[in-house]
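Here the structure comes first, spelled out in structure tokens, and everything after it is commentary.
Here the complex is missing a single protein chain, while all its other protein chains stay put.
We just call them A, B and C in the order they show up, numbering each chain from 1.
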Amino acid sequence: MQPNEHHDTTVRVRYAETDQMGVVYHANYFVWFEVGRVELMRALGIEYKRMEIEDDCHIVVVDVRCRYHVSARYDEVLRVRTRIAESRNLAAGETLHVICGSNGKPKLLPEKYRLILGTSPVSSPLGSNP
Amino acid sequence: MQPNEHHDTTVRVRYAETDQMGVVYHANYFVWFEVGRVELMRALGIEYKRMEIEDDCHIVVVDVRCRYHVSARYDEVLRVRTRIAESRNLAAGETLHVICGSNGKPKLLPEKYRLILGTSPVSSPLGSNP
Amino acid sequence: MQPNEHHDTTVRVRYAETDQMGVVYHANYFVWFEVGRVELMRALGIEYKRMEIEDDCHIVVVDVRCRYHVSARYDEVLRVRTRIAESRNLAAGETLHVICGSNGKPKLLPEKYRLILGTSPVSSPLGSNP
Partner (left out) sequence: MQPNEHHDTTVRVRYAETDQMGVVYHANYFVWFEVGRVELMRALGIEYKRMEIEDDCHIVVVDVRCRYHVSARYDEVLRVRTRIAESRNLAAGETLHVICGSNGKPKLLPEKYRLILGTSPVSSPLGSNP
């Protein structure tokens, strides 16, 4: 997989994720976006779990947006399509992140990750589209 | 309380709402926004639960956004400030909604609610700011 | 798959499922047990979603228990092992259910499901073991 290409992963809607309208509760989409980000990173050879532990790099969410076109329903298998975008042209369904150390202070993403993710040292947004 | 004024409610951060970064998992803010909307409506004399049952009016979320300035932490008491905005000037931290019947089709918000909420028959957005 | 055999499914721990102790928040195990039940039923040829819609049979949880031996952690792939047990010998990690109609009243599980699940008409417990 090349940077700027998308990565697809699937999730099946759990009963716990529905609400009494009979559809998925809207906040849960962000949980799936997170699954999408982590799987995109894994496909690029980055294990986020180790990035936290070994490099003390935490991907902190600073801005999220989601527009809902149709309602996801129980037991449906959804494709979560994720791509990395430059912060300037982030579009619908996006999330924006900064890298922080465990002290909560922003820090530069180590070069080994920047090379893989194809991002500039200044910004490292990850965009998620359902 | 007058339409266009804000309404404040408080929530205390639960352990379940934290994640292993030691802060609140970002999707949970939308749960609090929902609490804010429901309490704003209650302050205006509208019980959302009855609106669903008696009027078959369901507030469906169609667009949400949240920018995170500081991280909420476990056991903090947060003030959730909610105000109703016209769809045109919705700003940071907003959610957008349509009214649907239980058939999932959009419908007009009954006049009794429009009068209270001070919204036009065309749009009935509810905005939440933490 | 035969009744009384177990069925295995896997889940990967999501970031949203962790808490600030750095492990999975304990209530989330029950969400996985539910995933296990649904996948066991699917393996037996029963789609629970259709059971709700077509037969108005809802599996209502009436008793749950879980003992935690080791803490599940972020990004781990867990095997959720589920088996159907008679209500008398339910052991550690179990959940107990009744079948209800959408009116909330208990009802007999239709024979077509009883034959597959190998349960008596009186009780239809589903047991989940992580």
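In this section, a contact is a pair of C-beta atoms (placed from the backbone, for glycine too) under 8 Å apart; a residue touches a chain by one contact, two chains touch by 3 or more.
Here the structure is a predicted model, which means the values were calculated and not measured.
Participant: Just checking the interface: what residues of chain C touch the absent partner chain?
Facilitator: With respect to the unshown chain, the touching residues of chain C are 21, 26-28, 30-31, 58, 60-68, 71, 104.
Participant: When the complex is taken as a whole, what residues of chain B touch the one chain not shown?
Facilitator: Within chain B, the residues touching the omitted chain are 14-16, 31, 34-35, 38, 47-49, 74-75.
Participant: Please identify, in ascending order, the residues of chain A that touch the omitted chain?
Facilitator: Residue positions of chain A that touch the missing chain: 15-16, 18-23, 25, 27, 74.
One rule holds for everything that comes next: only the chains that are shown with their structure count from here on.
Participant: Express in whole angstrom the distance between the two chain centres, defined as the mean CA positions of chain A and chain B.
Facilitator: 24
Participant: Where the centres are mean C-alpha positions, what is the separation of chain A from chain C, in Å?
Facilitator: The answer is 29 Å.
Participant: Which chain A residues sit where two or more other chains touch them?
Facilitator: Residue numbers touching two or more other chains: 31.
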